[in-house]
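Every protein chain but one is kept in place in this view of the complex.
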Amino acid sequence: MAAPETQIRVTVNFFSFFKELTGCAVWAHSVPAGTTLAQLVDLAGTRFPRVEPMKRSMLVAVGVEYQERWYVLKDKDEVSLFPPVQGG
Amino acid sequence: MAAPETQIRVTVNFFSFFKELTGCAVWAHSVPAGTTLAQLVDLAGTRFPRVEPMKRSMLVAVGVEYQERWYVLKDKDEVSLFPPVQGG
Amino acid sequence: MPIQRQLVLTTERIDEAALLGRRAFSPGMGAVVYFLGVVREMENDAPIRAIEYEAFHKMAEHQFNLLFDEMAKRWPVESVRLVHRLGIVPVNEPSLWVEVTAPHRAEAFAACQWLIDQMKQVVPIWKKPVPV
Partner (left out) sequence: MPIQRQLVLTTERIDEAALLGRRAFSPGMGAVVYFLGVVREMENDAPIRAIEYEAFHKMAEHQFNLLFDEMAKRWPVESVRLVHRLGIVPVNEPSLWVEVTAPHRAEAFAACQWLIDQMKQVVPIWKKPVPV
């Protein structure tokens, strides 16, 4: 019998109008070890269909750093998904 | 007998280190009608030899406007001769 | 030389007079450039009452500090101070105050403009118009 797939816990923060689109500020979710940010973004798009069309322009951070989509998630990573920034 | 040449009166103000070079702030001078600024600048260079080498970079105004060297002087014109400006 | 920096993200009004009073200025510095961004009465051609600013606070601070580091590498800036107001900012009140001091004018202007341009690319702050 195959060993059960190891799961890791990540939290996903939504900011700006992504909160309205998802109806959610923080989404805690378990994903298989080895999951990339790109895959997590896809999962978010499936779970929250209204952010799906935003995937192209979406900015993605882990902790306080921007990360590329090929970034491999670690347990307890705090991911943030948000639209283009508009400070000033 | 030829009519005496008509003379006009002009004043020449010196600014910045031109005052030191000439030892003079305001030079009142008579010149023949038809004299151009270029000719006046030459006269100033002859009268005050230490400004002679400054003729190239010298700025020249009549009243509060810069004027080209071909400008023909009028009676009572107030001419100003000064080095490149350095405000700020 | 490390750049002197002050960063404030606050829901309080930006008090320019108090900020001026706290300016430190060494005798080698010849230029100070300030920028003040003010909420305009129209946003996307519609009249508004205010703009509400939201920040991902801890990431915004980190990203500002990365920008300050990069600025110090590019220009001989002595100090940078930046205040960004958050929450509801009424029309005609400032949302952003930036001050850059440097030995000469050109570098102070260049650094200040670069910082604001970069901020608008990477610092996680968003705005939402509040209709009249």
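The first chain written gets the first letter, and so on, giving A, B and C; residue counts start at 1 in each chain.
Assume a contact is a pair of C-beta atoms (placed from the backbone, for glycine too) under 8 Å apart; a residue touches a chain by one contact, two chains touch by 3 or more.
Since this is a predicted model, take the numbers as computed values, not measurements.
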> The chain left out touches which of the shown chains?
Replying inline: B, C
>> From the list C:88, C:116 or C:130, pick the residue that touches the absent chain.
In response: C:116
> For the chain left off this view, which of C:3, C:31, C:71 or C:86 is in contact with it?
Replying inline: C:31
>> Touching the absent chain: which residues on chain C qualify?
In response: 16-17, 20-21, 25, 27-42, 91-92, 103, 105, 108-109, 112-113, 116
> In terms of residues, what is the contact footprint of the unshown chain on chain B?
Replying inline: 13, 15-17, 59, 61, 63-66, 80, 82-83, 85-88
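Here, only the chains that are shown with their structure count from here on.
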> By count of C-beta pairs in contact, what is the leading chain pair?
Replying inline: A-C
> From the C-alpha centre of chain B to that of chain C, how far is it in Å?
Replying inline: 50
> Which integer distance in Å separates the CA centroid of chain A from that of chain C?
Replying inline: 29
> Counting only residues that touch at least 2 other chains, which ones in chain C make the list?
Replying inline: none
